[in-house]
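Below is the structure I would like to discuss, written out as structure tokens.
As you look at this complex, bear in mind that one protein chain is not there, while each of the others sits in place.
The chains carry the letters A and B, assigned in the order they are written, with residues numbered from 1 in each.
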Amino acid sequence: MSRQSEGRTVAELAALVGGRAAGDAGARVFGVASIEAAGAGDVVFVEDEKLLEAARACAASCVIAPEGAAARLVGARSVIEAARPKLAFALVAEVLNPPRRRGAFVHPSATVAPGAQVGGGVYVGACAFVGEGAEVGEGTQILAGAFVGERVRVGRGCVLHPNVVLYDGVEIGDRVVLHACVVVGADGFGYVRDEAGVYHKFPQVGTVRIEDDVEIGANTCVDRAALGVTRVGRGTKIDNLVQVGHNVEIGERVVIAAQTGISGSTVIESDAVIGGQVGFGDHARVLAGAVIGSQAGVLPGKIVRPGVWWGTPVQPLEEYKRLNALWGRLPRMREEIAELKRQVRELTSRLGEKAD
Amino acid sequence: MSRQSEGRTVAELAALVGGRAAGDAGARVFGVASIEAAGAGDVVFVEDEKLLEAARACAASCVIAPEGAAARLVGARSVIEAARPKLAFALVAEVLNPPRRRGAFVHPSATVAPGAQVGGGVYVGACAFVGEGAEVGEGTQILAGAFVGERVRVGRGCVLHPNVVLYDGVEIGDRVVLHACVVVGADGFGYVRDEAGVYHKFPQVGTVRIEDDVEIGANTCVDRAALGVTRVGRGTKIDNLVQVGHNVEIGERVVIAAQTGISGSTVIESDAVIGGQVGFGDHARVLAGAVIGSQAGVLPGKIVRPGVWWGTPVQPLEEYKRLNALWGRLPRMREEIAELKRQVRELTSRLGEKAD
Partner (left out) sequence: MSRQSEGRTVAELAALVGGRAAGDAGARVFGVASIEAAGAGDVVFVEDEKLLEAARACAASCVIAPEGAAARLVGARSVIEAARPKLAFALVAEVLNPPRRRGAFVHPSATVAPGAQVGGGVYVGACAFVGEGAEVGEGTQILAGAFVGERVRVGRGCVLHPNVVLYDGVEIGDRVVLHACVVVGADGFGYVRDEAGVYHKFPQVGTVRIEDDVEIGANTCVDRAALGVTRVGRGTKIDNLVQVGHNVEIGERVVIAAQTGISGSTVIESDAVIGGQVGFGDHARVLAGAVIGSQAGVLPGKIVRPGVWWGTPVQPLEEYKRLNALWGRLPRMREEIAELKRQVRELTSRLGEKAD
């Protein structure tokens, strides 16, 4: 992975992350790597004390390490000491391995409606589509096959990966990344049944608003609101194959892992962390800062307070652990009950004898 | 959301829904809205007694309300009294906010095979594809990037949203709506292992038949049958990211929420209601009218009778609730057993003393 950039000096990177350079601060590094695969020109990080030896032995030109660890690492290489090496490594990667920027371009096979407003430096890939009345901000990249419906607003510096679909009228902020086959703005799932048993669509005529700096994983769906707005707040990160129902409100800096499903009108407040394959009934509310473990189930209308939650129906992790341990003790409990019954029978019989 | 149609009078809408108009029956309304967002020209609905005051205070031109509620709502506005306001609202929305109809059109970047038969008024969007021998009924809309394989039959008045994929030979009825990236007719998941451990594909050469008035959510997959037909019955509604395996039979007017998975050859009879993230083993059968709660697990071969079912393995809701309550009482039961053991020990010891 080396040489994907013109590189930076160790001193520059140390300054960037607020760290301290040791060894040859003028050495130039070009890309990030794992300890196992690193070669000359690479920077790696080590956070775990147990991996210090492996880091020392690896071929990287620079190691980002915990404060105080430089002495044990420097040799033929440079070291950057940082309070949080993994965070420093992520910040360094933003500079050395930045996401690819495609320049201003419209592929001849793409369709951009005459009434669409496309900003400067926008890339429109092969067979991509930008509909009538859409607005696409400066520097945004719409990759091959992506579909931007009519009156959609996409901000600046976004990346729509191949085959993303934005239904008519949805709004996307700045620097939003939508991975392949993400679908934003499909109809929410709401019907009303008549006397004959036929389902009529409850109107799904609202919209979706995805705020700045959101990233959404491949094949995830965010449905439009029935009436009103489905919202994904600034800085929130959503993994692949997630379902976000109509009128859901997701706050800022929320993290949601793969395959989780969120039913209609549920609210997930800012800074919540949601595991994978979690299911939310409708009209639930997750309060700011709550953490919900994978595969948990949140019943409709449930309020999930701050803390760590687990299981179905969701309960505090400590409670879950306690009950789960007892679950394993059920056979023992059953034996104890049988033994007690035997003893009580014997006592009763002995007492009966005495009474005679 | 106002003015998306030429509008209707309150009297017309009241007749449409079999309701009673109160106030200015000649007033014109143009679109549906929520109570919070409604403005002049909008119609809203209220069903819950607690929301009557909010409905009275809102700016809508017309409120659809329960029978007998008109007197408390009329003022500057009109009211339609209806036996089921939410259903009436859905029916009104079908008229005021109808789904968009794109007229006859074939985009120059689309491909329509010479041997495809395309009916009148069909819309074929940018980069859409209609294969050799396919038949597409009158008024159907094939949006950008959608793929209609060879010998596919699509009925009249359907909407295939962007990037839908219909594999060769599948059959789609009339007025079917398939949301973005729906995949119909991919190979079912069936293999036979040989002595060397290699998996050979069990033939997946059947087809899929989706009947009239079905709607299927974004990124949902309906696999072709191994031999025979995978079927989705008339009027059934399926949410996003659902998996329908090979040879599954889904009846009419079934509702299936997001991320549910149905294994091969399972049968879901008409009028069943299935929650989200439910898992079905193969060859299970859900009888007509059964309701299965979210995240439930149905074992292979299981027959689910009418009633409400919950949990894994699936059980009647009442049973599940009773057991789940006991689950929370396990710590208490454990303490009770410990206390009983102590008491029995003491009794035994006292009886022993007496025996001396």
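Brief remarks on what is shown
Quick note on the criterion: a residue touches a chain if its C-beta (ideal position, glycine included) is under 8 Å from a C-beta of that chain, and two chains touch if they have at least 3 such contacts.
Just so it is clear, the model here is predicted, and its values are computed rather than measured.
Only one of B:109, B:140 or B:294 touches the chain withheld from this view, namely B:109.
Although one chain is not drawn, the whole complex shows that of A:40, A:54, A:90 or A:104 it is A:90 that touches it. Of the listed positions A:69, A:116 or A:181, the one in contact with the omitted chain in the full complex is A:181.
Residues of chain A that touch the chain left out of the display are 1, 4, 31-34, 36-37, 84, 86-87, 89-91, 93-94, 97, 100, 107, 109, 125-127, 143-145, 161-163, 177, 179-181, 215, 217-219, 235, 237, 239-241, 253, 255, 257-259, 271, 276-277, 294-295, 324, 327-328, 330-331, 333-334, 337, 340-341, 344, 347-348, 351, 354-355.
Annotation for chain B: contacts to the undisplayed chain at residues 109, 111, 127, 129, 145, 147, 163, 165, 167-168, 181, 183, 186-187, 189, 191-194, 197-203, 205, 219, 221, 223, 226-228, 241, 243, 245, 259, 261, 263, 277, 279, 281, 297, 312-313, 322-323, 326-327, 329, 333, 336-337, 340, 343-344, 347, 350-351, 354.
One rule holds for everything that comes next: only the chains that are shown with their structure count from here on.
Taking each chain's centre as the mean of its C-alpha atoms, chain A lies 26 Å from chain B.
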